[in-house]
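Yeah, one chain of the complex is gone here, protein chain that is, but the others are all in their spots.
Should a chain be cited, it is by its letter among A and B, assigned in written order, with residues numbered from 1 in that chain.
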Amino acid sequence: MRTKLFGVAGAFGLLVGTTMPALAHHAFNAEFDANKPIKFQGTITKMLWVNPHAWIYVDVKKPDGTVEEWMIETGTPNTLLRRGLTKESLQAGTQITVDGYQSKDGSLRANGRDLTLPNGQTLFLGSSGTGAPDEIKPKK
Amino acid sequence: MNDRSSALLAFLAFVTALVLVPQPIGGQTTSGTRQTTGGTKSAGARATAKKTAPVQRTPWGDPDLQGVWNDATSTPLQRPGDLAGKDVLNDEEAAEFQEQTAHGLTRDRRDGGRDADVNRAYNEHWMDARRLKITADHRTSLIVDPPDGRIPSLVPLSPERQKARAARADANARFNAGMPNTFHDMSLPVRCIIRTDSPPYLPTIYNNDFHIFQSPGYVAIAPEMIHSARIIPLDGRPHLRGDLQQWLGDTRGHFDGPTLVVETTNFRADDGVVFQGANPATYRITERFTRVDADTLNYEFTIEDPMTWTRPWTARIPWTKIDPGEQMYEYACHEDNFDIVHFLTGARAREKRGETVGPRPAGAAAAGER
Partner (left out) sequence: MADGHPDLNGIWQAFVTANFDIQDHEAQPGPHPEIMGAYGAELPGQSIVEGGDIPYQPWALAKKKENFAKRMTVDVSSDKTWHASGDPELKCYMPGVPRATYMPLPFQIVQGSSPYILVAYAFTSATRTIRMNWKGDAPTDAWMGWSRGRWEGETLVVDVTGQREETWLDRAGDFHSDKFHVVERYTPASPYHLLYEATIEDPKVYTRQWKMSFPLYRRVEKNLQLLEFKCVPFTEELLYGKFRKPNGDVK
């Protein structure tokens, strides 16, 4: 007999449920506004490979020609490092599409919900275009 | 010397040599370095060896736990309500359980509306992929005792502790609304004081890595977050006197057969130092580390606090060796913790616009952060 485990998919909840302690993460909606989604294309000027969050600085050209500098918050770089990426993996000048939510205080800061390259590829998932090495293991 | 004497001397020399020179037994060396089973053994000896597999040992004879280990899993700490009474799943159930939990946990989903979506930052490749897998033994909870797989109920808390819990819940509510008053409203992990380096070690969304080092008389466990190391003396010395308190407590260990048994006391009394608001003065945690095979270590912890829970409780989490292919990297935290300022200046900006934090709903989780 097949045991039905859950009535509803997602019974475990999104982040924590009973799985992990509350330190799993502070709630993003504390800082970022679900009612202020953003989606734009821009040019990466630099990436800070730091903890607890890596930051990608993106220049965005507005219709009137002015340039806004956005700071995009991302995850821990250590996960990427274990997949073989390095601080050279994201070159300044790379075009990026940012899909995320703006900071509640209105500043030019957003969490990077989904970051993609012009060809639609998710940033840091593939290996072409960014110079990101694919699954390079540390040499011993 | 005549022939008979020579022969006798030769025989005696041979016997002496047999006695004095260590002889390999059943294919194993006696040098104390990493041992492997093998060599020629009788069926009876093989059966015995299977029950008590030889322990990998360091050159100085301690069980070898050295390496970089990962403890990520989707198996929940507590058994879900609809699996009550079922501590282990069969293969088919386990596959479904794993798939459903993974679906609940994956960050690549974009469904459920914007409130759900904003909280799912960031995509899966920023997360530890191992946390979408249940434990190999198909248990339905990490807790193995009590048998219901749940944290025991609380004893009635003193008015002082209830007040402290309520204050912490209020602070959490302000923080979760994005309107903290000061840095004190933030949890110890957000302030980068302690994170997953605070025992018990529990899996989280990323950086579930621990580097174990050993030397004669010591085991050192360095969790990735936040770059600290618990250096554990094995020489039987007493704990620090009670007036010396530390964020990660004070740890002493010894080997019991293949198992490193570790006890930690002397925790600071600050909020969030011990698990879920337990009482630091009466809280006791015992952890056990047993290497099961080349790639697996069993981590087990027992927590008791008669001022908090009605009985002790125990959980077991398998750790997987990931080095040399994968490494643990520095997790500096406080050094670039820009979000502390973002939260505080953001709150001040929103207050200027007239925003306020509503009252915390009655009954909202008081325990909250570790």
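For the reader, a short list of remarks on this structure follows.
Going forward, contacts are C-beta pairs under 8 Å (C-beta built on N, C-alpha and C of every residue); 3 or more make two chains touch, one makes a residue touch a chain.
Keep in mind it's a predicted model, so treat the numbers as computed, not measured.
Of the candidate positions B:231, B:269 or B:294, contact with the unshown chain belongs to B:231. The chain omitted from view is touched by exactly one of B:161, B:211, B:254 or B:284, namely B:211. Contact between subunit B and the absent chain runs through residues 33, 58-60, 64, 66-67, 181-185, 191-193, 211, 213-216, 218, 220, 222, 226-229, 231, 233, 237-238, 240, 244, 246-248, 324, 328-330, 332, 334-336, 338, 340-341, 344-345, 347-348, 351.
Contact residues of subunit A toward the unshown chain are 49, 55, 71, 77, 81, 85-87, 138-140.
By definition in this document, only the chains that are shown with their structure count from here on.
Look at where the CA atoms of subunit A average out and do the same for subunit B: the two points lie 27 Å apart. Contacts from subunit B toward subunit A in the complex involve residues 74-78, 80, 82-83, 86, 89, 92-93, 96-97, 100-101, 103-105, 110, 112-123, 125-128, 175-178, 187, 189-190, 192, 195-196, 202-207, 224, 276, 324-327, 329, 331-333, 335-339, 342-343, 345-347, 349-350, 368-370. Considering their complex, residues 2-3, 5-7, 9-15, 17-35, 37, 48, 50-53, 55, 73-76, 78-83, 100-101, 103-107, 109, 111-115, 122, 124-125, 137-138, 140 of subunit A touch subunit B.
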